[in-house]
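Input: one structure, supplied below.
Of the protein chains in this complex, one is absent; all others appear in place.
And then subunit A:
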Amino acid sequence: MSLAHDARVPVRPATAVQRSRLRGWPDIDNPAAWAVAAILLIMPLIANGFFLIEIFATTLILGTMALSLMFLAGYGGMVSLMQLTIAGFSAYMVAVFGVSGNANISLGWPWWLAVPMALALATIFGTLGGALAVRTEGIYTIMITLAIGAAFYYFTNQNWAIFNGHTGINTVATPHFWGVNWRADIPFYYIVLAVAALCYFAVDYISRAPFGLALQGVRDNPRRMAALGFNVNAHRVAAYVFASFVAALAGVLQVWNYRQISPGSVSVGACIDILIIAVVGGITRPIGPFIGALIFVLLRTFALDFLVKLGLDGNRFRLLIGLGFLAIVFWSSDGVIGLWQSWRRRQRSGAASSSGRRGRESGQGSSQGSNHG
């Protein structure tokens, strides 16, 4: 009797603060989030053109692609390896419908027609792929989406009428209006930041809306969701529609960033990079993919110099990424976010008991010792 009674005693009483945090924006009372937002906004004052575009804009674009995977995998339990393919399809469509150096392929539409067309077609493309993939679970979803990605890569390589084979489409025009060249470093950075922020907040918002909650229900227990009145497959396809649109937006930014698109940008390796970015960052929260993308871009950009300094082949930067990937997956099932959260937890429990802290210090000492060895 006492056991049954104890079971009903709330372990952690719900406070009004907790409730508002659950229903409201998670970051509104977080000073660190405000600091990051402020730094991102004044970035052009701090960083030169190289950092602005090659590091931060590229991070935000890759992060947005990985965000679409995070939405599917983290909330829906569907690991899709074709998110980069959808982005690449969108990028190709911008080049095909818009203006480029290949006048015999590009239709020469203005960007404000070509971009909605590209977004619509890429979203349809991703939705069709998703409609195939949702009939499967787990590893078979991965295989189907990987097959779609690989098929698209080889198709672009071999098709000359639309995709211009292995050379791809070059000198893609970027928007100029209101007297501004929107591909100049600073305007482009702000476009990328705006789109990435929009996608981030949309994913965050939807995660607490009926659609997002139901998607998490589908992830946890699809059979029960059907027994609650939900059409599980329709819900999964709808998740692909949204994720495809997010990936398509990133694809438009990508083709504007590099001003060209070729099969190399949609290779199977690049598809897997998106998975690595999302998993390294963490797929339980929408900030994870952006953290993963920053790590990936920093490694890709600077690992070369670093390796050369160590007397190694600079092209082995992927080895570093792979080792980092292994380490993170080994120590944290939830990427960098998971590492950070468990570190915070230990910090808190360490502050609570000095014996815990002593234990950690001795642990640090031994790890330093092994470093010296």
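Please note the rule applied: contacts are C-beta pairs under 8 Å (C-beta built on N, C-alpha and C of every residue); 3 or more make two chains touch, one makes a residue touch a chain; residues count from 1.
Quick note on the criterion: contacts and distances are computed from a predicted model.
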Name per UniProt, for the chain absent here [options: "Dipeptide transport system permease protein", "ABC transporter ATP-binding protein", "Aspartate carbamoyltransferase" or "Metallophosphoesterase family protein"]: "ABC transporter ATP-binding protein"
Absent-chain contact - pick from A:N30, A:N48, A:T167 or A:N221: A:N221
Residue, one of A:M93, A:A238, A:A303 or A:I337, that touches the chain absent here: A:A238
Identified contact with the non-displayed chain, of A:I46, A:L113, A:A194 or A:A209: A:A209
Residues of subunit A (touch criterion as defined above) contacting the omitted chain: 1, 3-5, 7-14, 18-19, 22-23, 205-206, 208-211, 213-214, 216-217, 219-221, 223-232, 235, 238
